[in-house]
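A protein chain is absent from this complex, but the other protein chains hold their places.
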Amino acid sequence: MSARSFDDVSFGDDLEEMKTDVSLDRIKRFTGAAGMTFERFTNHEAARKEGLPGAIVPGIMSQGILAAMIHRWAPGSTIVKIDTVFRAPLLVDSDPVCRGVVTDMNKADRTVEVDLTIVNEANETRVLGTATVRLEG
Amino acid sequence: MDLAALKRDWTGFEFDTAEFEVTEQQMLDFAISCGETEARFTDPSHEDFRAPTTFTAKFSGRRMLPEEFPQLSRRGFDAGKCVEALAPVRAGDRLTGTSTIHDIFEKTGRSGTMIFIVHRMEFRNQSDEVVSIVDWRMVQQP
Partner (left out) sequence: MIVDLHNHSIKSDDGRAKVENYCQWISKRGLEVDGFVLTEHRQFDGDSDYRPLEDAHGLRILKGAEVETDYGHVLVFGVNEDLLQAFDFTRLDLPLELVIRESERCGAIAVPCHPGRATVGMCAHYEARGAVDGVRVIETYNGGSRGGENEDAIALAERYGYSGIGGSDAHIVSHIGRCVTRFDREIRDEQDLVDALTDGKFEAISWI
């Protein structure tokens, strides 16, 4: 993978849309790594007992997934800041899509601002945010 | 609930310090389960092997709120996270996280009246270098 240069990027550029794996197995690997023990993330039935429609993807995993999308788009880049809002539960075993688009450019420090969203099958925004990304070159 | 008093009395209050060991396996599991594919995150033999940007968001201190902080509700939820990355986090790092109440504000949303408490954790490595600042927006519902 080659690095993406600041000069190769324009305002309004879309990041490659990314489907992501939020299967129960994947969530369990994440919660294990993150030391999270709440069953609402790993057990549909336990989540329903809490009033949720099913097990939900941890917010910090959604954030990590969006960071991974940025790195796929711009290998070698540095995410200076990433700010995500968990607007609504993202369900485990669903089929979400991650999107990003360049919405600001700062030539002085070679950074771009990226809008980030994760939408569900109904195209409803579940997670949104922004990131400041420093690009090489 | 006197929100102005709550904000005045608690904003900026430092209430916890905790230490965290960063292991190669934690970094790998975090990176791979989030879908990272770059070798600098997924290959321990890479010369720049480092934790993914949002890795420090996984660490919680010993307390979510100060001991004397008024109980606003029995249940809350995580409304968002902001991670500022200032330096790489490496396998073997020993991080010290210091917790403060960064902000308190109130609004209404789909689930009713919500008090947002912004819990900030600043992480320093063993060289006393600030590597990451994580703002955690916790919602409490009175």
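The letters A and B name the chains in turn, as written, and every chain counts its residues from 1.
What we mean here is this: a contact is a pair of C-beta atoms (placed from the backbone, for glycine too) under 8 Å apart; a residue touches a chain by one contact, two chains touch by 3 or more.
Because the structure is predicted, anything quoted here is derived from the model rather than measured.
When the omitted chain is restored, the residue from A:E16, A:E50 or A:D104 that touches it is A:D104.
Checked against the hidden chain, the listed residues A:E16, A:E50 or A:E124 yield one contact partner: A:E124. Touching the missing chain, out of A:E39, A:D93 or A:E113, is residue A:E113. Residues of chain A in contact with the chain left out of this view: 11-12, 83, 85, 88, 101, 103-104, 113, 115, 117, 122-125, 128-130.
Where chain B meets the chain that is not shown, the touching residues are 105-113, 116.
By our rule, only the chains that are shown with their structure count from here on.
Each chain gets one centre point, the mean of its Cα atoms, and the points for chain A and chain B are 17 Å apart. Per the touch definition, chain A reaches chain B in the complex via residues 1, 18, 20-21, 26-27, 29-30, 32-36, 59-61, 63-65, 67-69, 71-72, 75-76, 78-86, 129.
Residue ranges of chain B in contact with chain A, taken from their complex: 25-26, 28-38, 41, 52-55, 57-58, 77-85, 137.
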